[in-house]
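Below is the structure I would like to discuss, written out as structure tokens.
One protein chain is absent from this view; the other protein chains keep their places.
Showing chain A:
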Amino acid sequence: MARTGLGRQAALLVLADGRLPAGGYAHSGGLEPAVAARRVTDMAELEAFLVGRAETAGVIAAAFAAAACARALRDDLSQMPELEAELDARIPSPELRKVSRDLGRQLRRAMSSIHPHPHFADLGPAPHQPIVMGVAAAALGLDAQDAALAILHENNSGAAAAAAKLMPVDPFDVHAILARMAERLDRLAGRAAALAGGPPADLPSPGAPLADIAAEHHRRRDVRLFAS
């Protein structure tokens, strides 16, 4: 059952906090390869990068987190393998599929310890991060929209935080971008929640060609700060 009131809001903050020890700090969400390729050189390009990312990979992650959460709240995990396969089909880059599964495994390990629930063990050996996020949100008594918002915020703020290490930026300017994007993330989370109960095949699949291409280049780079 979804909780209500303040307890629920605090649980969402725990789940979406970048300090949750689930490995997110090691990733730049594709910003490092974009900076290395000189596609992101200033604050305007950083904002366009983050908006583009939220509208593509973010929309997909939010939709799958919401769909997984809706099913976990019903204690029905029967469609999880289909959700995993549908998500694989939406990520052409094998490197990005691996990153998603690495982050999923780490999130599951963290949440299994922080807030145990039998559903965590029922996911396959290497579940995708959005699937685990959806199940974790349900375990905390959160709903599908919360799960979508948590992964949108975690992925967005993680990439933004990486900017400070990759570019000569004023951290206030970076957070100004996050503040400007707040309404967008709420809207995207709402849309993801509206689709959560539908068939997995109908979930959105907005692609990001440069993110896939850059991820494959990044994996082969000798010197890098972030894993992705």
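Methods note: a residue touches a chain if its C-beta (ideal position, glycine included) is under 8 Å from a C-beta of that chain, and two chains touch if they have at least 3 such contacts; residues count from 1.
By definition in this document, contacts and distances are computed from a predicted model.
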Omitted chain, identified by the protein name its UniProt record gives, among "Urease accessory protein UreD", "ADOP family duplicated permease", "Sulphur transport domain-containing protein" or "SusD-like starch-binding protein associating with outer membrane": "Urease accessory protein UreD"
Residue among A:Arg97, A:His115, A:Arg191 or A:Arg224 touching the omitted chain: A:Arg97
Given A:His27, A:Arg53 or A:Arg105, the one touching the chain that is not displayed: A:Arg53
Where the unshown chain meets chain A, residue by residue: 30, 34, 37, 39-40, 45, 47-57, 85-86, 88-90, 92-95, 97, 184, 201, 204-213, 216-217, 220
